[in-house]
Each structure stands twice: as C-alpha cells, then as structure tokens.
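Shown here: the complex without one of its protein chains, the others still in place.
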Amino acid sequence: MRLDYPANIKIIRVPCTGKVDVMHLLRAIQRGADGAYVVGCLEGTCHYNEGNLRARERVGHVRMLLDEIGIESDRVRMYNLSSGEGPTFAAYAKEMTEHIKELGPNPLKKSPGA
Amino acid sequence: MKSGSNLEKILEAGHFAFTGELGPPRGVGAKEVREKAAYLKGNVDAVNITDNQTAVVRMSSWAASLILIQEGIEPNFQMVCRDRNRLAMQSDILGASAHGIKNMLCLSGDHCQFGDHPQAKGVFDIDSMQLISMVKGMRDEGKFLGGGDLEEAPKMFIGAAANPFAEPFEFRVHRLAKKIQAGVDFIQTQCIYNMEKFREWIKRANDMGLTEKAYILAGVTPFKSVGMARYMAKSVPGMDVPDSLIERLKKAGKGKVAEEGIKFAVEQIEEFKEMEGVAGVHLMAIEWEHKVPEIAERAGVLPRPQV
Partner (left out) sequence: MIVAKRKPFEEIKDMIKSYKSVLNVGCGTCVAVCLAGGEKEVDVLNAELDMARNLDENPIELGAFTVERQCDREYLESLDTQVDKYEAILSMACGAGIQFLAERYPEKPVFPAVDTTFIGVNQDVGWYEERCRACSSCVLGTTGGICPVTMCAKGLFNGPCGGTNQGSCEINKDQPCAWYLIYERLAKQGRLDCIMDITPAVDWRNQTPRTVLQPGYKEPEANH
C-alpha cells in the first residue's frame, strides 16, 4: 500500500505513545516546530493497557502549558487509529498539515531568541 | 446559686423553664433589637442572643445582650469557638459579667464556609467542651485557663447545646455526659421534630442519671411553611425531620400551614411539660418573634413565674 502524506512531517517512532513525555512535545515547539501530534492506538486497544490514555493526558497537559505561555494550544494534538489503517494515517497527516498552515508559523520563530 | 440569674432561679425552684431566641441585626440597629425583644418580654425567662449565627457577621452577641438588659429582659449570651481565641473569650466573659450578663451558652459554631466570609480563618483554639470547663474554672475556682488567678470571678449560669439526632446516635448521650463532666448547668437541644428519637435519647439520659445533673431544655422551632420544613430536612446538617411531619404540614392546605406548624409546636411543648428529664423548652422562633406570645399562651406556659 503506497500512500501519499505530506513530506513536511518528520516521524519519530516510539514503542508506545505511553513513552511520549511532556518534555518531548514541549521541546519540539520550543525548538521551532510549527506543530506536533501524537498518533496512538485506538483507546481500549493498548498493548500496555493504558499507554495511549497516558499520552492523551500528557497532550492535554502540554496544551494547557502552551495556553499559559501564549502559544496556540491547538498546535499539539492527539490522534488515534489502529495499525491496519494506513489511509487514515495519511488522512490525519493531511488534516494536521492543513490545520497548522491555517495557524501559520510557530510564533517563536519571529522572535530573536528562537 | 451559681449565678443568681432568673433562668437559674426558675429552674432551681422546679418551674418549667421557657426561653426564647433573638438574632442581632446586620447593622447598628438597636431599635430592631428592642422591637423584637418587646414580643419576648414577659413571655420567656431568658432570651438567647446568637453569636454570628451561621457564620454571618452580625452585631456582637454581648452588645445585643446589653440592649436586652436595658429593656428589662434577661439575655443568654451565646459564644462560639469559631471567632475568638482563649484570650478574647475570657476577656469577653469578664466584660459580659461586669455588665450584668448571667447566662451563657457555649458552642463550637458553624463552619466559616456557611457564612458571608468563607475566606476567614476559623479560630477553634478551644472547642465547646473546653470552653465549658474554662468558664467553670473561672467561676468556681477563680482561675483563668492559663492557671492564673482572677481578681473577681464571673458568675455565669453555664449552658451548652446538644444534638440528640446526629450520628452516631449511641454516642450522643455520652457526649452530653462529657458536657456535664465539663461543668455545664443547663442544655438547650437542637430543634426537635423526631419526637420518637428524642424520647429514646432522653430515656437514655435519664437512665444514666444525667438529667439530675443538668437541666435539659428541649428545642422547638415552629415551621412556617412546607418549604422551610423541606429545607431543614435536606440542607441543615444534623437536623432530623420525619417525612410524616412534612406530610402533615402539606395536608393542612394552602394558607393553613403556618397554623399547623404552630399547632405541632404547641403539642410538643405540652408533651415536654410532662416528659421525665425535660426541665423546660427553648423556643427558637426564627424571624418569627411576634408569634412567641401566641405560642406561649396556647402552650399554657403563661404567666411566667416570678422568682
């Protein structure tokens, strides 16, 4: 199955979304990524029982932190799909890319420190 | 005589006591206090003056008590542990006594969260039990709580509250025993609606010999409306209002509920007069002071004995 998805996305593989930490997502934005999203298994199907549920909580936490900082929290999102859903993966990638394009570049890139 | 108060004399003489209650105003309206007091004068032996009731700021209890003394009515000065530490309590007791206040009621006090200043820090330096023994120590031993000697002891008739209904029911009578051990002279109970449970409580108190050691005044608050009964049943902690009583009020029909409420109160007072271990009634006619003469008349507690 050869599927097209936007080339601007850099995929970082983790054994389970439960491995994704608040700092990973925060650093991505801090270092200039325009958006970051976590793609986990469908809720209720985690091999480790609740890895994806923890990821969901952490994404929520990061969104709260971005709000505090004054950066659009919707630059960080969580998606869920099953491993057999290649087309859905591509569809989410497109959706996220279009969404971030609407938001524009990471505001930190405009400031001298970034 | 411990204090020589009218209330003490009435009880000592074996008369059935009848006390009332008055909530001070949310301002400096002494006139309002005098107006409410006028309904009580001659109809009760003493009037409880509440102390920032439900944790809402009002004219101080001792100040409103002084207005009552000016009106020729004996106050029962209420003091809660929520708003003062042991220093302030003792100095207020001395001041109150110096101005002729002879009865006081020792209470824990409602939590600040209920009132108009939920941000306030509740003091609770001592609790109601410790307050009772503090007043007794001041009166009988001439000692401050800290151990120092008083120059002239305050002569107070010491009262406290008891809730016969709150859980655990088995412990309630033991808590009454603790208050008596602490040195209480009289008890005014929480508003009674569940007569069956109250009869059981007073029976236990009689069996333990407690009613011989302190005078028990049964608390009565007439219902003005079905809404008030429902509110008391649902939202006032520690209150026990049987469904059958609410039904009875409902059945009275439109415009007749208040009359039914008074009727029930009068029936209660009649029963308390005959009940072993009950030395009197404390009538809390909340914002209904003008009904006190009628209730007293119908309950057959008038005229009040002169002692």
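In this document, chain identifiers A and B correspond to the written order of the chains, with residue numbering beginning at 1 in each.
The rule is simple: a residue touches a chain if its C-beta (ideal position, glycine included) is under 8 Å from a C-beta of that chain, and two chains touch if they have at least 3 such contacts.
Note that the structure is a prediction, hence the values are computed from the model and not measured.
**Q** Among the options B:Lys9, B:Lys41 or B:His111, which residue touches the chain absent from this view?
**A** That would be B:His111, which touches the missing chain.
**Q** Based on the whole complex, identify which of B:Met104, B:Leu145, B:Ile216 or B:Ala229 touches the chain you can't see.
**A** B:Leu145
**Q** Considering the whole complex rather than only what is displayed, give the residues of subunit A touching the chain that is not shown.
**A** Residues of subunit A in contact with the hidden chain: 22-23, 26-27, 29-30, 65, 68-71, 107-108, 111-114.
**Q** Can you list, in ascending order, the subunit B residues touching the missing chain?
**A** 81-82, 86, 108-111, 113-114, 122, 124-130, 133-134, 145, 161-163, 166-168, 171, 174-175, 177-178, 181-182, 190, 237-238
The rule is simple: only the chains that are shown with their structure count from here on.
**Q** Averaged over CA atoms, how far is the centre of subunit A from the centre of subunit B? Could you give it in whole Å?
**A** Chain centroid spacing, subunit A to subunit B, equals 65 Å.
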